[in-house]
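Every protein chain of the complex appears in place save one, which is left out.
This part shows subunit A:
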């Protein structure tokens, strides 16, 4: 009996804390299809901050950080060094289960939203996102200015796969917000998680999550899947295609 009562009190308490503000979000499209002539697109995330009676009256200005994470993958970053006069891949680092797409959006600069300590804990900003490396048998993230880590982020950013934009989130009203999620042409397929974190006066006050999916459709997806799953049939088909093309050419252009 006492235990049940305690549980009810706890639920009420926690529920009360979590419900101080409620985030309601939605993406413009939960299923993005990549067709053969897909050349990138932009999704729109919009939502609102719902206040209720327990919300402190002095809370008026909210800050938002939106994190979009694509399917995770293992990646290797290699560094070239000059050896015997030519440039050779020498050193490398393995990045384990890092997001293949990563975007961080906010309504104002990350350091203005919250303290460095909270930013680190909540993984706010590309410098604070956890990117696990395998460093000689150990698994750990390293300092943000590590050569391999910064090169990794720089290369992914160049391809449009990693991005951070501290002005992408716009508040239409004090509680209604929207942000665009740009997806480049070579976007990895899979499930994308979106985390929306709410801050007020530098303090983290809650978050919500949503997701969308990127799927490839059509002939090219069929080709890619076949190549990976039925290598032998795919190889035979390609070889047959080569022979057909060659044979047809010799008929079309036959001189004698």
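In the analysis below, contacts are C-beta pairs under 8 Å (C-beta built on N, C-alpha and C of every residue); 3 or more make two chains touch, one makes a residue touch a chain; residues count from 1.
Rule of thumb we're sticking to: contacts and distances are computed from a predicted model.
UniProt records the chain missing from this view under the protein name "Probable membrane transporter protein", selected from "Cysteine desulfurase", "SUF system NifU family Fe-S cluster assembly protein", "Probable membrane transporter protein" or "Ion-translocating oxidoreductase complex subunit C".
For the chain left out of this panel, the touching residue among A:48, A:100, A:114 or A:179 is A:100.
Among A:46, A:171 or A:234, only A:234 touches the chain that is left out of the view.
Summarising the interface, subunit A meets the missing chain with residues 34, 36-39, 71-82, 85-89, 92, 94, 97, 100, 148, 151-152, 154-156, 185-186, 188-191, 220-221, 223-224, 227-228, 231-232, 234-239, 241-243, 245-247, 249-250, 253-256.
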